[in-house]
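Starting off with a structure, shown below.
Showing just some of the chains, left in place.
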Amino acid sequence: MSEKTAVVTDRAPRPPASFSQGVRKGNLLQVAGQVGFDPASGVVAGTGLVEQAEQTLRNVQAVLEEGGASWTDVVMMRVYLTDTSHFAELNRVYDEWFSRVAGPHPARTTVYVGLPAGLLVEIDALAVLD
Amino acid sequence: MSEKTAVVTDRAPRPPASFSQGVRKGNLLQVAGQVGFDPASGVVAGTGLVEQAEQTLRNVQAVLEEGGASWTDVVMMRVYLTDTSHFAELNRVYDEWFSRVAGPHPARTTVYVGLPAGLLVEIDALAVLD
């Protein structure tokens, strides 16, 4: 019942080290921190916050779906930005994204950190399965 | 049994984007990142770490209580500060706060990040309900 399963999908970037894109155990699905790499091309989706945030959310979604979950199951989003001036733009992408998701919005924490050169946003998600 | 519920309370600041102050699903209650805004006035509780940390903890508590939980249920606190020189002061507020909470203390991670101008501390919490 609480066997641990790795989520593996070609629709999200391949991890650069020994970690899983997502893990299910018990009723939890934890999605690893996703960034704006397009898994099809292997390159960052764009140099701007909007393109990277949208790609990052698509990557999170791919892991959720592969793990048998959907946005509706997500209880927490952790959003890492690199610049406080990106907050409004991130919220526009975020609000539009969640306008298409049924049910209560996840909780969220947003903080400003360093990320590898060229990356402007990282997001991870915790889902509770039914 | 594991329906997802948003926690909504006037006793904590209104989220600036499409996320919930807290979310319950299954036996988890995740409190979104809280900062030092006083929900009554809508302004930051003070310019110093102590006032902001106390207000932040009050905001976390408001979400916990609205979600049917208490500090006793909290297993993890994530504390985000902006300056390593605030660590001792944060700990004084924190230790005094938890001296009034029965039972084992939650775990905690403290890191130093950027926050929007004027904010010195952000805290989120994960609770496991009985």
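In order of appearance the chains are A and B, and numbering begins at 1 in each one.
Note that a contact is a pair of C-beta atoms (placed from the backbone, for glycine too) under 8 Å apart; a residue touches a chain by one contact, two chains touch by 3 or more.
Note that the structure is a prediction, hence the values are computed from the model and not measured.
S.K.: Please report the number of identical subunits in the complete assembly described by this file, where 2 are shown.
M.R.: When the whole complex is considered, it contains 3 copies.
The working rule: only the chains that are shown with their structure count from here on.
S.K.: Nearest whole angstrom, what separates the Cα centre of chain A from the Cα centre of chain B?
M.R.: 23
S.K.: Across the complex, what residues on chain A touch chain B?
M.R.: 27, 72-73, 75-77, 84, 87, 91, 94-95, 98-99, 103-113, 126, 128-130
S.K.: Quick one: in the complex, what on chain B touches chain A?
M.R.: My answer: residues 2, 4-6, 15-26, 28, 30-33, 78, 80, 113-117, 122, 124, 126.
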